[in-house]
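Read through the structure below, which is laid out as structure tokens, and then see the notes.
Selected chains from the complex are presented in situ; the others are not included.
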Amino acid sequence: MVWNTNLRWRLPVTCLLLQVVLVVLFGVFVRYDSDADPHWTNKKMQENFTSDLENEFYYRYPSFQDVHVMIFVGFGFLMTFLQRYGYSSVGFNFLLAAFGIQWALLMQGWFHSYYQGYIHVGVENLINADFCVGSVCVAFGAVLGKVSPVQLLIMTLFQVTLFSVNEYILLSLLEVKDAGGSMTIHTFGAYFGLTVTWILYRPSLQQSKERQSAVYHSDLFAMIGTLFLWMYWPSFNSAVSNHGDAQHRAAINTYCSLAACVLTSVALSSALHKKGKLDMVHIQNATLAGGVAVGTAAEMMLMPYGSLIVGFICGIVSTLGFVYLTPFLEARLRIQDTCGIHNLHGIPGIIGAIVGAVTASCATSDVYGVNGLAVAFGFDGFKTNWNASMQGKFQAAGLFVSLAMALVGGIIVGIILKLPFWGQPADENCFEDSVYWEMPEEPKSTVLHPEDSTLKPSEP
Amino acid sequence: MVWNTNLRWRLPVTCLLLQVVLVVLFGVFVRYDSDADPHWTNKKMQENFTSDLENEFYYRYPSFQDVHVMIFVGFGFLMTFLQRYGYSSVGFNFLLAAFGIQWALLMQGWFHSYYQGYIHVGVENLINADFCVGSVCVAFGAVLGKVSPVQLLIMTLFQVTLFSVNEYILLSLLEVKDAGGSMTIHTFGAYFGLTVTWILYRPSLQQSKERQSAVYHSDLFAMIGTLFLWMYWPSFNSAVSNHGDAQHRAAINTYCSLAACVLTSVALSSALHKKGKLDMVHIQNATLAGGVAVGTAAEMMLMPYGSLIVGFICGIVSTLGFVYLTPFLEARLRIQDTCGIHNLHGIPGIIGAIVGAVTASCATSDVYGVNGLAVAFGFDGFKTNWNASMQGKFQAAGLFVSLAMALVGGIIVGIILKLPFWGQPADENCFEDSVYWEMPEEPKSTVLHPEDSTLKPSEP
């Protein structure tokens, strides 16, 4: 099939249209929250704050910046491993995330920060918008190299919407705890993306197989992404937890889980190669599974050894997934998962949801203290007569809701994206930047000898 | 013309001389401010601080580190897009910034932190020194590839001095608000750099035209710079704002403006290419214009939608500038602007100054609260009887002062840099690392097959 990949009008019109709509909706709906408004001076006096530091900004801003780096550099560079798709990986991720955070501010705002006729945004909204976009970045990994930027914008539009609905059901209706988003971000994002790529199945994709691999330097660029994700994940899982011990604990648990995950990923990667050699794909991806899988339970009393166990298991499961499951999914289930998000976000996300449900079920006032238990799970208001076991059941329910939303949503969005006029590349042009990017000419010769004769001699 | 580019004595002597002078001046003038001095323990008791956190360090340090990354990694890598100028982009930026921050601590210190015979430095001084150097990094973008490191040190020496004078006039005499430096940093830096490059016009620069473009991986390195600038810009614009809501609001506004700017940059980049393809130059640069243009107004009540509108406009204007204005400036006005700083810092800086002046003019106590208005614009002391409209007029005056300083200063410094003994490269050797750097020999063959026969076989 011959596709028209000239996006000269489609991409500009899509971008400008979306941005104009966003400006109008922001104009109608979005205002600063009380901590970002000049009237905060009054609030400070009324609430008897002893210090300007009580502004929410100082609790959350460093974490926000770390999360921001994860979304734009982390996800963006993680996907640059493909030899001819670096511009698109970083550039399209940049585009979809920049659109997504604006749309997420609105969608999440209507659900969670809407009162007196306005959405009130503060630093926590910025973090949550980044989180929401994180789930789109996950899904992008599944379709990487096979879609046009217009398709990505459409996908982002729908996925952010569905994410916000799902998040509202989980956090506000089911009263689920999911600080690091094992369910809302990773499970939802992964299965949504996998469903979309399943709908967009390309039977002749092997025509661009030679570009669906790395070269030496592209793997190093990808490690920039991996490491920034890995290092800042403690901030990700603790960014919106309760002030104080919960944020502190979430960071420690994530740190532990990720460390353990590296060792088991390396172990399996070596063990599964006939000469014991390590595979960059595993080091780039499976080492991160531990961060996904403590997303829900990080702020709970998972205990440091519990975190290590979670990371231990996920490094193994994720690496096995890359070696055995990804080829199986592609061959048998026609799911072409470019980045292997099923192994990094799908299974670890489910594990994370289960770990969260079990950890919540086991919560006792011995471990948390009476106050601590009420604060940690919000056992007040209509949840006054909840107990830990009930919380655990609702946690489990949250997992199924997320999976259902992902599958149903993914099918619908996949069908929309299958329409032939979005500028998608032909099978033989997948994983190729030059379809959508003006490419630099390769230099005639990259070699300039240290004593280059083309340089004018310098005077003695 | 044959230039002597052997810097063996000129560069070392310049560096060592400058550094010795800095050591002496620091010895005579620089001390810790009260929050970085051990006597702070006493101050804490006297001022009845309830917490060690009241130390200014905790309000500003995370923002400082983000700004620091912008200056050294952000600007440094942004300029690595040239195929043979990566060492110089990162390395010279490193050098000039390391010198500049020390000199800026002194210059800004004399103007703003000098009392009891000493300059007192704290974390806010570090941020301001980084800001000042940011303006030099901007100007570096205009002359990139065409000057020697000695010239850059001379330029930095003068530019930091002029920056500090200009900043003093704006902030202390005109009482202008310019938290993110649309005027002091970007407008001043851009027009200063453009004037210098205009004076240094090289009529035969097309002789090194083939190196004045990117290769595949150099564009990816440049995206590291772009993204760290983009992500940390909210910290840049909020770093020295008032504690509390002002810092909070500045971060939100910058976040919004930058997001909108990405979409319109992409839209224009695609629309202006005959096949609708995106140009990496626009993605690397125009996407940042939104951060420049909310520099002045970020801490004001610009409103989230106002920020979106600013970003919206700047993405368009900046991309148009790259496509139409840069070639025009070079062909007609003899301004060779290597990085296109006119489009990223020049025009957006002016837009930012105007947006700031208008936003200040519109400030009312309805919007800010009576207290809030006084705090936001410092309407106390001799400004007690100022009103918003007056503030707006002074804001506008600040823009003209900055432009005048940049033009006059740029001409003088340009003439100094035109002297023939600074080791500048010949026209045919511009944009080439090997003039100033020991280059690695290229490997005979970069290809090592996975089962490389040069490797000894391992035992079974």
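Read from first to last, the chains carry the letters A and B; within each, the first residue is number 1.
Here is the rule we use: a residue touches a chain if its C-beta (ideal position, glycine included) is under 8 Å from a C-beta of that chain, and two chains touch if they have at least 3 such contacts.
Here the structure is a predicted model, which means the values were calculated and not measured.
The total count of identical chains across the complete complex in this file is 3, with 2 shown in place.
In this text, only the chains that are shown with their structure count from here on.
The geometric centre of chain A is 31 Å away from that of chain B, both derived from CA atoms. Only residues 2-6, 50-51, 53-54, 58-59, 62, 66, 83-84, 210, 213-217, 219-220, 223-224, 227-228, 230-232, 234-235, 243-249, 251-252, 255-256, 258-264, 266-268, 270-271, 273-280, 283, 287, 301, 303-305, 308-309, 312, 367-369, 371-373, 375-376, 426, 428-429, 432, 434-435, 438-442, 446, 458 of chain B touch chain A when the two sit together in their complex.
The part of chain A that touches chain B in the complex is made up of residues 6-16, 18-19, 22-23, 26-27, 30-32, 35-42, 44, 50-53, 55-58, 61-62, 65, 68-69, 72-73, 76-77, 80, 86-87, 90-91, 94-95, 98-99, 101-102, 105, 121-123, 126, 149, 216-217, 221, 224, 275, 436-444, 446-450, 452, 454-460.
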